[in-house]
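Notes to accompany the following structure.
With one protein chain withheld, the remaining protein chains of the complex are depicted in position.
And now, chain A:
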């Protein structure tokens, strides 16, 4: 039977099943095949909030969405074209996201009376015509897998476990994905259990063959490789990129990395990743709480390490006092906040941009802190290097604001070579800097950066004391002099403000230069905003886009950019935190668009918001 092959420019697949069905692994492997094939791609997993919700229930559904294309893409996609539903719960939880006309590949074996009842289906949706508006491919994935593995010495239960690999095989056939890497992966993953490896490979191949032979799939699809800039690529998630960025910063600064951290979703994976790389001289310290995590990092920084602490919003709240201590002692420190939905525990697995004002102002006293926010998963690498650069150069704590969407999302990343990364090496103080040639002034400042010398214990002749009490300018001795305090408050502020001269100007993307509306964003909204802007331009609309990576200080030209458009639209996943800062600082009447649903924006949603603003001109 020769089957028809149809060309597509992009596809969005969502794999959904029970937490125990291995959907994340299936998604990861499909992603690896897609990356190897050369498509551009973007992924987003969606984990259940509970660790082990009862099997077959709605709270137990885990999913993985993958968007791949023959051109460069910006988001994991608003809505899937294809839904793989491993059970009724997966169908029920995801159907509302699947546009009519989309494909559903359903594992009929799991659509039993009991499983249907568990999620409140009174009739089997695969059998009545409730799904008539979708294209349903009913496939008995479990029994086909068991049948394919008949020759293996496996219990039925063990054989059934390979059904995700059967599904992966089928999808790999359907979209012409290469298979060798997956086979190799399974061989390595189950190297110690060769029987299980063979069974999984057999299930994977059976899935492929099923697609090739069965009549329920008459068409397969091809998505040509994308034309990306030349280079070596890998797929990378935000948390992994951030961890690698910190390692790169350690290598490029020549400072040993010390991470003090306390586990918290969605930041823990950075702790896990860094803990694997001890041969880079990285010390990872799982502290008794977030306060100890940042305290230990600051102590290590006093000793000459690149001190880093990683957490999410609740942890940042606990660290505030110590960050203030780092501000006043003027020691380098990187504080990573992988934002999640709040307040309080909020929705730990969901994303938000609601910690901006806490990062900016959430400390006692005047305690300015630079803030860097990555725009995409792979940008977490560069943002981490940039945060460390500012921290060590200006001797200041720096907030790095990632979020759950960036942390868990992934995309291809053009791997840089170590040599092309910025040199961020530091000079420790080695000799007295007082005019008499013998005294050391720990709070004398570099006239250009206003940074103070970093003299680490072990350096003879530079013994000095620092602390949280106000210090006299220069000597660092305790001082309650009112004028000195005013001076120090202003100096610390001026030091941070001065960083504006050391960061890139805000770039505006305005192809024809005649747009009247600017869409501004920060952090993880970059992808959806840029995708929305493309849609507007495709339909002939004019809109300019700019994205802030540095939120404190803002790029020097920010005010000028804002004032050169009639209207500035600012979508944020909060109730208008950056808008508040921009209005206060520039007196510009920015138009906010805010949704705080724990989810990223959709490109379509933003396109219609942008269009409305253009139309209201």
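Criterion: a residue touches a chain if its C-beta (ideal position, glycine included) is under 8 Å from a C-beta of that chain, and two chains touch if they have at least 3 such contacts; residues count from 1.
Following the convention adopted for this analysis, contacts and distances are computed from a predicted model.
Engineer: Please identify the absent chain by the protein name in its UniProt record; candidates are "Phosphate transport system permease protein", "2-oxoglutarate ferredoxin oxidoreductase subunit beta", "Carbon-monoxide dehydrogenase small subunit" or "Protocatechuate 3,4-dioxygenase subunit alpha".
Structural biologist: For the chain not displayed, UniProt's protein name is "2-oxoglutarate ferredoxin oxidoreductase subunit beta".
Engineer: Pick from A:30, A:64 or A:244: which residue touches the chain that isn't shown?
Structural biologist: A:244
Engineer: Decide which residue listed in A:302, A:405 or A:443 touches the omitted chain of the complex.
Structural biologist: A:302
Engineer: Tell me which residue among A:51, A:191, A:460 or A:584 touches the hidden chain in the full complex.
Structural biologist: A:460
Engineer: Mind pulling the chain A residues that touch the left-out chain?
Structural biologist: 32, 35-36, 38, 181, 228-235, 244, 247-248, 251, 256, 258, 260, 277-283, 285, 287-289, 291-292, 295-305, 307, 321-322, 324-325, 329, 415-418, 457-469, 477-478
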